[in-house]
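Note that this complex is displayed minus one protein chain, with the remaining chains in position.
And then chain A:
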Amino acid sequence: MMDWQALGVSVRLAAWTSVLLLPAGLWLARVLAFSSLRGKPWIEALIAAPLVLPPTVLGFYLLNLLGANSVLGGLWSGLFGHPLAFSFEGLLIASLIFNLPFAVQPMQRAFEALPPDVREAAWVSGLDPWETFWRVELPLAWPGIASALALTFAHTVGEFGVVLMVGGAIPGETRTLSLAIYDRVHAFDFDAAGTMSAVLLLVSIAAIAVVYGFSGRRNPVDD
């Protein structure tokens, strides 16, 4: 009936993706929000690409990136003795890339919304840039950061196309819950598909509710 192993893979993938994208996304979002880089529109377009590309196209390029003939794939199999494509680690790298816009965009908007003179006030109050980040920027941008995490987690749990292209549906390794549902539907096992769909729905909604609950969804400015 219920494929618990697949649920485990989905949740593990979503958790790792969120945890790793938090620092990376914060860094990228801050750079994009506060600097006036010349190539900024191009960097932003590159980050947003997973939003508009068909999952098959994205999956195809990721497969090339991770494959045994690629630099990354060759390096990986040389170091760890197994190929990167069709492994959990390969799926995780793909997941980090296709989740970039979901993590970076809300964070970037949150940093951009900070009044510039509040950061300057922190500097002239004697806070160095690192202290300003922890004591002023992070607390004020927190609702946007929480949204980014919730979106990333829920989106990873729900992703199908890229996971199918890159992961190969290996049980316990790359077979996520969304793939298990697809598989059950093809086998006309609608009971199992129905149960798993309901679980996926619940997990996604719960993930968002938990993060929103933690962040309070309050705008600290209006408190």
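The rule we apply is simple: contacts are C-beta pairs under 8 Å (C-beta built on N, C-alpha and C of every residue); 3 or more make two chains touch, one makes a residue touch a chain; residues count from 1.
FYI, contacts and distances are computed from a predicted model.
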(request) Name the absent chain as its UniProt record does, using one of the following: "Glycerol operon regulatory protein", "Peptide/nickel transport system permease protein", "ABC transporter ATP-binding protein" or "Protein translocase subunit SecD". (result) "ABC transporter ATP-binding protein"
(request) For the chain that's not shown, point to the residue among A:Ala6, A:Leu84 or A:Ala122 touching it. (result) A:Ala122
(message) On chain A, where is the contact patch with the chain that was removed from view?
(response) 115, 117-118, 120-129, 131, 135-136, 139-140, 220-223
